[in-house]
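Each remark here refers to the structure printed beneath this line.
Of the protein chains in this complex, one is absent; all others appear in place.
On to subunit A.
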């Protein structure tokens, strides 16, 4: 299988607010020299505690911001070196699902409008049949097309967001904590949906989570981040069965404890 996304030695720094007049604070390195690849049809999990740089990496993959060093290649093209129009033309190929299903849909726009947005932005005609088919793919009804976000539950909203993300038939899906805000039962449904879509469409998925339990059920490959630095990377199964680093072990234990807590509840 071909390499879809090639992240090469990517570093991102944020300036820290200066506290003293003549003392120059060193920049915060949110992502530090990360190299990783996503292959077509596979899922790369990125885990790490809060502040470890997961979302920063996702924002660079989505070309919302550029790395200070390194490059992100999508199908061989450095997305941060593309012109505005070239990037716009490429955007249908990689889409994103956000954490908060209540914040990622415009309350003033109907489901149909939101799902059609990537088509319109790419200059394609928002084809009604395609939108209906996509809604069906994510388990929504045709009648939902004219309804508004506030009429849906969190899980249903996440389905709408997924419909919007796959309507252009992308090759890569970036999911930043896409199920963290959902109830446990709904979470499983959405994870299953993502896996089904992956089988159906051959999607590459970049799946970000602080929760190793979720990641273990979904991911083929794994990258463990801590303070922007890669702690471990490799096949998900290998790392989860045999964590090579104390930090990964801590994350695993925390996930198991949480899982037990949820079963008890």
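Basically, a contact is a pair of C-beta atoms (placed from the backbone, for glycine too) under 8 Å apart; a residue touches a chain by one contact, two chains touch by 3 or more; residues count from 1.
Basically, contacts and distances are computed from a predicted model.
For the chain that does not appear here, its UniProt entry gives the protein name "ABC transporter permease", which is one of "ABC transporter permease", "Dinitrogenase iron-molybdenum cofactor biosynthesis protein", "Protein lplB" or "Protease".
One of A:108, A:125 or A:150 touches the chain omitted from the figure, and that residue is A:108. Contact with the undisplayed chain is limited, among A:67, A:118 or A:155, to A:118.
In the complete complex, the residue from A:74, A:98, A:152 or A:207 that touches the missing chain is A:98.
The omitted chain makes contact with subunit A at the following residues, 62, 64, 88, 91-92, 95-96, 98-100, 103-109, 114, 117-118, 120-122, 161, 164.
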